[in-house]
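What you see is part of a larger complex, with each chain still in position.
Going in written order, the chains are labelled A and B, and every chain counts its residues from 1.
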């Protein structure tokens, strides 16, 4: 179960409110790179954890920390919206300051729907979507998902950091950037503790590789029509990263047939001509012609 | 631009059609772990690629290959639906075979909407969503997203492999599992070519770490109310994975204030009592009491 302290994990200060920046901050709350996603992702990974329980514990810890990050960002959005309904009045066009603010880059729902507060949506107002939460039950797959989440989250935070001159906002973002640095390292530390990348790859490492179709598990397939190896690189030669094969480049070539499906079932009510082949000659004729 | 060959990249054969398995296969087509996602992900990463062009080339190659994987799986769904409107007739309840098929685990839209063919949806019929496509413009972040996508995709494929006894389906899945093994290695090979994890971390490596709030970039924050270090592990001691710090465990403690927002703006039409503080005494009194 969960508890809270009314104080924030880190200080949140806005020196000069900016409704357009409030809109941008929403990406870090309810966007695919945002804190609601990582919060639920780590918690669902913890709650569904099977295997060594220490990973469940760790995931709970960091999932809980992330709730506090949503809280910080939601506070930052509200503070950036202070005066939104009049501060842009003189800067932009229009006699009506509210419409002017929308024209000036404010999210209209920050006024219309929330009364100047944050929403669980991204910077375009697209609502948070539960499908973004990855928890596969395979710990290596989940750690990779977590590294990706923190990497895209840190990229986002650095871009937000670049987009503001507000000292308070820069400070808050610098804290979140630091946490994202730690979290990237943290998830990779799990991989290291489990024996390292070579032992964990290919994910899942519990599938017998002898069952794979051999010859395609370490081959870079080129689909370039000229087959000129312009995509040559580390992935096309040398030992594979998992140490279990050797990279090679092979031309993409069809190994399967032309797939022909049987005529439609009558109860599916295709057109008569589809069932009889009337339009283009008889079905059999067509097949003969292939 | 793009071309096609009417033959499949690898053979697709269904020995015993199974509409319930067709429904499961949809996860590999239109699910978050599926082929439409990786196809668009690699292509959008390629199309937006900035920096060494060899990575754009490589991403185009593999993105193009993935179109052919969607094609294979869509063919497999259609073949598993052969006879769906009558084959389950005798196995399950009901006088009406179509309703019986739905009762027997078939996706109703496989009959109602497509006339026995695949859809760009997952195994619950939830449509593919473009928000799953990750292309950040940061190549290391994108490679991590790609490793995650292939890891969850390979986990899915091995589970589908376990869920079927059909030799044709097992063979097709064994091919896709092999490709997913390659692709995991492939994306990590990019990281290696770029200098390896230490050089690439923390992502983005172009942000000056001196700007981070120091002391929090390599600390595991425990939010456990007992602070009993039950989450102790590799992530809490020793050098960080990026080699730029030393892991430590620190207790989660609030460093910020209790956030209090100003009263509502009049034009936002909160309740009168919110604006006057009438219900709970004057706003000032309340603040004093904090």
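The rule we apply is simple: a residue touches a chain if its C-beta (ideal position, glycine included) is under 8 Å from a C-beta of that chain, and two chains touch if they have at least 3 such contacts.
All figures in this text were calculated on a predicted structure; none of them were measured in a lab.
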Margin query: Whole-complex copy count for this homo-oligomer, where the file places 2 chains?
Written below: 6
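The criterion applied here is as follows: only the chains that are shown with their structure count from here on.
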Next item on the list: Tell me the angle, as a multiple of 5 degrees, of the rotation that maps subunit A onto subunit B over the C-alpha atoms.
Entry: 180
Check: Distance-wise, how many Å sit between the C-alpha centres of subunit A and subunit B, to the nearest whole number?
Finding: 7
Notebook entry, point to check: Which of the residues in subunit B come into contact with subunit A in the complex?
Noted result: 3, 5-12, 32-33, 54, 57-58, 60-62, 64-65, 68, 72, 75, 78-79, 82, 85, 98, 111, 115-117, 126, 129, 131-132, 134, 136-138, 140-141, 144-145, 147-148, 150-152, 154-155, 158, 161, 171, 174-175, 177-182, 184-186, 188-190, 192-193, 197, 201-204, 207, 209, 211-225, 230-235, 240-242, 245, 247, 252, 254-259, 261-262, 264-265, 267-270
